[in-house]
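The other protein chains are all here in position, but one chain of the complex has been omitted.
Order as written gives the chain letters A, B and C; numbering starts at 1 within each chain.
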Amino acid sequence: MATSRFAVIAGAGAGTGAALARRFAQKYPVFLLARSSASYDTTVEEIKSTGGQAYGVPADISSAQGVKMAFEEIEQKVGKDASCAVALFNASARPAWKPFLDLTEEDFDASYAISGKGAFHFSQATIPLLLRAAKQDQSEHPPTLIFTGATAALRGSANLAAFAPAKFAGRALAQSLAREFGPQGVHVAHVIVDGIIDLPGSKELLKDAGPNAKLDPNAIADSYWYLHSQPPSAFTQELDLRPHSEKW
Amino acid sequence: MATSRFAVIAGAGAGTGAALARRFAQKYPVFLLARSSASYDTTVEEIKSTGGQAYGVPADISSAQGVKMAFEEIEQKVGKDASCAVALFNASARPAWKPFLDLTEEDFDASYAISGKGAFHFSQATIPLLLRAAKQDQSEHPPTLIFTGATAALRGSANLAAFAPAKFAGRALAQSLAREFGPQGVHVAHVIVDGIIDLPGSKELLKDAGPNAKLDPNAIADSYWYLHSQPPSAFTQELDLRPHSEKW
Amino acid sequence: MATSRFAVIAGAGAGTGAALARRFAQKYPVFLLARSSASYDTTVEEIKSTGGQAYGVPADISSAQGVKMAFEEIEQKVGKDASCAVALFNASARPAWKPFLDLTEEDFDASYAISGKGAFHFSQATIPLLLRAAKQDQSEHPPTLIFTGATAALRGSANLAAFAPAKFAGRALAQSLAREFGPQGVHVAHVIVDGIIDLPGSKELLKDAGPNAKLDPNAIADSYWYLHSQPPSAFTQELDLRPHSEKW
Partner (left out) sequence: MATSRFAVIAGAGAGTGAALARRFAQKYPVFLLARSSASYDTTVEEIKSTGGQAYGVPADISSAQGVKMAFEEIEQKVGKDASCAVALFNASARPAWKPFLDLTEEDFDASYAISGKGAFHFSQATIPLLLRAAKQDQSEHPPTLIFTGATAALRGSANLAAFAPAKFAGRALAQSLAREFGPQGVHVAHVIVDGIIDLPGSKELLKDAGPNAKLDPNAIADSYWYLHSQPPSAFTQELDLRPHSEKW
């Protein structure tokens, strides 16, 4: 592979993940991480067919070993000296909407395994590669680590007592890393995605709410790209994204 | 044991935990949970010697099994029909102040095991007993579940990337439970303790900062008691506590 | 007047203001400020009839001159050397619930005149008297300045574009003063009152919501008193108060 900088996306399934992959593949070779190759195969093919470079890497992001193996596979492709331009942590467990007393320890762990532990492992794997980029050619966009958050990263809710703690944890991690690695030239940001994402699976939701009542995944991806393009003199640490008609 | 309502404190070691135990023992039999009996033995004796009822229960709060065993021990003392007046989650891992790339998975897990999972297990064990109290005599103070938070529950910091996510998680849990169980009569609150606590171990800190530059554990305990005493028409969900001279 | 410390309440009308006056009159002579004496006459009589000291002072809190005249009148009663134990800023304009384009400049000014300018004038008048108390006998409760906030101090809302800015401003003032005067021994706090207050005028609201669905003014007053009673080692800067069944 000729290029020295790559992008990596955890949670690169359908929807936002695929849109992020397509967007960042316009400039970088993109590695798509997901538990199952079914999540990313179509996107990888689509990117390749339009002239981009994309690689699927099956990975259990919640385990140190799983993340280690994935990045070894990436290293084999990009070489030992490659650096990371963009790392996007877009993985998330599915919220367990349940009364608190019905939640099992497994429910609680499942959210945390991704948004807490997974985010931690992914950050530990990518930050050294982002720091490497920060020490190189300053004419490039600053290396960027972005976490996908949710409304549940800002407020707890009844019946959301497993999901909200994990999303809060991810936001705290993003803030901590921004404060530590910003001065070293790595841009760390957190995006609050607040609303329903417009996907085949959400077709029936908000049907009568008029146009633009759901978040277009490509618009989300454009905002991530914008964050990546910000120069070090004016980094955004957090922004929200929601449909214009969303109540909040 | 004659009384039908008890208080239980996780993290009932020296400092705030001991002060909470003494304060709530003025009205309720108090169960002190800590990993090691060395943490609570002195406090238990002190309470007994002044006419209160106190019981130490060794417990690994981070494990479902550990919490289960502790509450079985409590049930043996209070009987199957006793209800819980007050449950205080005051346990916390020691913050691992380390550059992010020096953090181990164990560091990250250690914070979460207490402030995340421990808080979850403790809440699942106590909420049924708090709900039982809520259905009884309304002349008593509303049953109350309070979590001890920290500045790190509000903002991430460089070198605090293991601790902050766990404390954020605890705050999210408190908010979620307040929204779910407030309408059922259980008062769930979260206290941001922001500052150095005045303990033998913190004697050398802020020595020249004048009086009241550190948090008196008894003053903290008074605020927890005050929260417990609030009627259902005016519950506080969150308050901060800091020395008058603290910068923040 | 024999006592050297007094309490003063701006916005001492019916409801919360009256409850605050009754509560603080249990320890201090209380001055009740309101635009019209009709707002406080009953409360003043009630306090006197139960052995307390209460004085009504008509005041236009939104004008520097109005506040100056009111505090001259207070000084005539308490003497030149008296100090202030408690200053409560409970005044508020009535929210103008209107579409933004229907708001007049007068609407916008009316909110700000109280929650912004009024709070500023009241603080400038009381802080010197609170600082005087802070330099005296440390066995007393720390002198305390409390602002009554609202949900609109935390978030803007459609149709609330005149009221929310003014309430935000009051919260900013409280934070600024807490940071400046806490180190000098004055306790400055801000209370988010979130919900409907249980008053004759709100009888028809939430009629079917069960008991305790509205805020009892006396419970609010108890929380203000509790803030006043906190020692300098553990001040609360902000707390929220809402009925247990409130959605938020």
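The rule is short, and it goes like this: a residue touches a chain if its C-beta (ideal position, glycine included) is under 8 Å from a C-beta of that chain, and two chains touch if they have at least 3 such contacts.
All of these numbers come straight from a predicted model, not from anything done at the bench.
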Chains still shown that are in contact with the chain withheld from the display: A, C
Given C:A59, C:A110 or C:L160, the one touching the chain that is not displayed: C:L160
Of A:S49, A:Q65, A:S139 or A:S233, the residue in touch with the unshown chain: A:S233
Residues in chain C touching the chain absent from view: 64, 99-101, 103, 105, 108-109, 112, 116-117, 120-121, 123-124, 127-128, 152, 155-162, 164-181
Chain not shown, touching residues in chain A: 142, 179, 182-183, 185, 187, 198, 211-216, 219-220, 222-223, 226, 230-248
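The rule we apply is simple: only the chains that are shown with their structure count from here on.
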Arrangement of touching chains [line / ring / star / complete / other]: line
Distance between chain centroids, defined by C-alpha means - chain A, chain B (Å): 34
Separation of chain B from chain C, taking each centre as the mean of its C-alpha atoms, in whole Å: 31
Euclidean distance of C-alpha centroids - chain A vs chain C, Å: 46
Residue numbers of chain C (touch at least two other chains): none
